[in-house]
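Only one protein chain is missing; all other protein chains are in place.
Going in written order, the chains are labelled A and B, and every chain counts its residues from 1.
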Amino acid sequence: MSLLSNTAVLLGKELRTEFRSRELLTTTFIFILTIIVLFSFTFDPTSDESRRFAPGLFWLAFLFASSLMLQSCFLREQPNDTLSALRLSVSDPFSIFLAKLAANALFLLLTELLLLPFFTVMYNVPVLPVLHWLALVFFLASLGISIAGTALSAISAQARMRELLLPLLMLPLLTPILVASAEATKALLDRAPYVPWAGMGFLTVFDVVFLTAIWLFGEYLLEE
Amino acid sequence: MSSLDSVFAAYVLGWAVFFVFYLTVARRTATLDKEVERLKNTLNRGK
Partner (left out) sequence: MGKRALAGAVVVFLMGAAAYASFYIAPEEKTMHVLQRIFYFHAATAWAGMTALFIGFVANLLYVWRREGKWDALGVACAEVGLACFTVVLITGPIWAKPAWGIYWTWDARLTSTFILWLLYVSYLLLRTLIEEPDRRALLSALFGIFAFIDVPIVFGAIRWWRTQHPAPVIMGGPGSGLDPTMSKVFFFSVFALHCLVVFLINERYRLEKLRAKFEIVRREAEAI
């Protein structure tokens, strides 16, 4: 399967580039940490209040951070025009997207997991009993954010004012992700936690629909 | 505001939005039409 092997090679390249410097991960991590601290001033972070508001705030912080984080994934190919080289070297341009979005999803997931201890301590919400479900919600949501976000960053990289444009294109489009993942997290952090099938269902639908869309239209996004 | 006033306001504002939209399109079309004509004339004179 050349699509998968191509993707694996490209994914390796993306991961090596990032883990050499870890710039993206460090910056995003600190950014979200800052927002989480600042949020605590906007409401009274007692346990009950936190259960109600924290999941939404967490995902909102995440969405903003990812709209900044995803900027670079096509932008950094521009100075040396490495994208043309990539396009020539693979048979199916879908594998470029697949590699980039897998790398982005991985970065997002990693940041989320790193932030979880801070989040749970600072906002006083117990996560250990529901950790496996939480991880699944995180996975589905990060995947959705990076699927749509990678496609949109390919668009915004070719426009002016791209730093502002990407959040503007991304945030309304990702509303379903925000609503579904915030509600799912809220269900898991409830005093009587329950498995949020509806939330995870919506996240899955979003992921499948947009992955199909990129599979169909992704190659046009990378045209010269 | 009485109910009838609300209904009236809704219709007037709604119509106004469509009308303003039409006006901007018509104005942009008129300006562009003039520009095209002007350019064509200069082109013909240049030949």
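What we mean here is this: a residue touches a chain if its C-beta (ideal position, glycine included) is under 8 Å from a C-beta of that chain, and two chains touch if they have at least 3 such contacts.
If you're wondering where the values come from, they're calculated on a predicted model, not measured in any experiment.
Although one chain is not displayed, its contacts with subunit A can still be listed: residues 148, 151-152, 155, 158-161, 165, 168-169, 172-173, 175-176, 179-180, 183, 198, 202, 205-206, 209-210, 213, 217, 220-221, 223. Along subunit B, the points of touch with the absent chain fall at residues 1-4, 6-7, 9-11, 13-15, 17-18, 21-22, 25-26, 28-29, 32-33, 35-36, 39-40, 42-43, 46.
Please note the rule applied: only the chains that are shown with their structure count from here on.
Our note on geometry: subunit A versus subunit B, Cα centroid distance of 42 Å, whole angstroms.
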